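Note that this complex is displayed minus one protein chain, with the remaining chains in position.
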Amino acid sequence: MAYNLKEQLNKPERFEAGHRLCAGCGAGIVCRAMMRALEPEDKAVICNATGCLEVSSFQYPYTAWHDSYIHTAFENATATASGVEAAYNVMRRRGKIKDTFKILAIGGDGGTYDIGFQSLSGALERGHDFTYFCYDNEAYMNTGTQRSSATPRFANATTTPAGVESVGKKQTQKDLTQIVVAHGAPYVAQTTLIGTLKDFHEKAHKAIYTEGPTFVNVLTPCPRGWQYPAELLPEICKMAVETCVWPLYEVENGEYHLSYMPKKKLPVEEFMKLQGRFRHCFKPGNEWTIEAAQEYVDKQWEALLAKCN
Amino acid sequence: MSIKDRLSGNEAIATAMRQINPDVFAMFPITPSTEIPQFYAQYVADGKVDTEFICVESEHSALSACAGAEAAGCRAVTATSSAGLSYMNEMLYVVASSRLPLVLAVSNRALTGPININHDYSDSMAERDSGFIQLYAENNQEAYDNYLQAHRIAEHPDVRLPLMVCEDGFITSHALENIELEEDEAVKDFVGEYHPENYLLKSENPLAVGPYGVSGYYMEARVAQAEAMKNAKRVILEVAADFEKRFGRHYEFFESYRMEDAELAIVLMGSSAGTAKVAVDELREEGVKAGLIKVRVFRPFPGEEIVEALKNCKAVAILDKSEGFSANGGPLFAETASAAINLEKRPKMIDIVYGLGGRDFTVGHAKRVFARLAKIVETGETGPIYSHMGQRDLRKEVQ
Partner (left out) sequence: MSKKAAEINEQIPWQELTTGCEIYEPGTSRLTMTGEWRSKIPVFHKEKCKQCLLCAPFCPDSSIPVKDGKREDFDYDHCKGCGICVTVCPFDAIEWKEVH
């Protein structure tokens, strides 16, 4: 079924206004789009890791969610989801519920790449029927932009600050999407917030309606942490894709498909220059950081293309 | 009709679980509780239960999965010990404050270090303030009976708190003893079905669980939880009364053994009671007015009731099978002594920490404790309030 923005927006809103995410937070856009990817007749249970989204979307007595929602802790959204899925299976089997419920888990990169990695890996291996959405804003934003394993090399985070002896984070980020692929998950995708959100929607829908554990990694800009004016979010997402810093692709049963091939791959600095977290990279004497960042992106991109062909 | 059998404590608990047939069992193995999920896995494999049995990758995830399942509208259970319980620590508080009445079987075992697999209460005592109700058993029969009562206590609308059913690791968990089991149908009828008012998978309305609570709500939420723990005292006795009516075995907050006219008393928990009862009997033969209180319910702590039972004693020794490192005594002592604080005339009280990491506790030890109490009464001198017993020591044991 072809994606039609108008039809999608005619659906009742399932992520309500009045949540307390920062103005311009990408996570709000992600949650709305995630919930639109559900068929209106299907219900959902959202299992949320501790983080910005959790403290903002369910502050007692105000929930932004129209569907059932559970937050228990930081490192265990997927373990909690495993329990909800087990409950769903047994209650269906025992005839206690008739509705279709989709089990969604959502966390930031902290709750997904790092502290929640064990429970994610465990649930992927066990093969529960759930979809995990990672809103990857590349640092621990809820506690004030500390580096995570998703933080790119050279980013200025509060625990990897730039200074006379430092050019920001020393390590490149963990490639979590491919680590999830290596678990044998039936559907894994990378997307971000661009255009009509068609790419996001189609991947989210496919993930939710593929049986088994599925994973969608969403690059989700954070205006405070990345240090850019909030209104630039669409431009930053676009540049992440056009520079191949964040390629759009999906992996179905181990087969890679590139979702978007930039007509002309832009230099990585087009992405970096929009954000204060890379400001030091543009200082005289630090040119090598941009070259090194480019080299890394090129290598990753080539490796991905080889997998997609 | 009760069925006579011979089971270990672990198999007794697994049997109770099989009879209840909970919706979800999330497991991760750890000695000495591992057998419980192993027995259960076989029940699943043999079609004796239709529980959703999931083998997760850690104890933290086991309790997290149980939290998800319980919130979703299910009866969820798990079992653990020692480091596994410590690893669950964060989630114990979450589960209790989210008021998810799941049941956790604990085969008590010492905490590291050094690493040790034998019995003491350092694991569950470290979680005494987690918000879980805690029931302790002297033997496999009590472990079984406590488990049968657990869901009804936890799920009572005035309570809605999670519950730990504790048995002594190896001593109870692995030793075969005679036991009276109840018929499957009688158990099902006693425990009943679980029908929460709201749950994640409810059709009529959604449920949101686990909010951020600003200080304008946090204290009220904690008071509500504290009141629920108080309510648990009433419900524990109500459930015990119905249990006795149906199955004939009597339970209270604690067992008073030969306490009617006791002047010297020991307060302890679990399997050590069997040993201490022998000492009480032998001393009674000699004319010593010895008695024993075996605490079954540690959370909620039945302070008033214990003090009522102890008030006519002259000297009391509280035996702690866990070291709290407070330099002022173990947790059972702290609770008991503080409960007695406002008595007009209260017995002298001492604390003895014993049996750590499976160190033997013999009738001889118990008698030495009573001898010390007799000396306290005779001299009027309490001596050291907090001491250890059973360790090799360059110093003489406190007499």
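Remarks
In order of appearance the chains are A and B, and numbering begins at 1 in each one.
In the analysis below, contacts are C-beta pairs under 8 Å (C-beta built on N, C-alpha and C of every residue); 3 or more make two chains touch, one makes a residue touch a chain.
Computed from a prediction, not measured in an experiment: that's the story for all the values here.
Considering the full assembly, A:A17 is the residue among A:A2, A:A17 or A:A306 that touches the omitted chain.
Touch with the chain that is not drawn comes from one residue among B:L100, B:I236 or B:A262, which is B:L100. Only one of the listed residues, A:I179, A:A230, A:L266 or A:A292, touches the absent chain: A:A230. On the side of chain A, the interface with the absent chain consists of residues 5-6, 8-10, 13, 15-29, 32-33, 36, 57-58, 60-67, 193, 196-197, 223, 229-235, using the contact rule stated above.
Although one chain is not drawn, its touching partners on chain B can still be listed: residues 97-100, 160, 197-198, 205-211, 213-214, 216-217, 219-221, 223-224, 227.
The rule is simple: only the chains that are shown with their structure count from here on.
Averaged Cα coordinates give chain A a centre that lies 43 Å from the centre of chain B. Contact residues of chain A toward chain B in the complex are 43, 45, 47, 54-55, 58-61, 63, 65-73, 75-76, 79-91, 93-94, 96-99, 101, 118-119, 121-122, 125-126. Remark: chain B residues 23-24, 26, 50-52, 54-58, 60-62, 64-74, 76, 90-91, 94-95, 98, 200-203, 206-214, 217 touch chain A in the complex.
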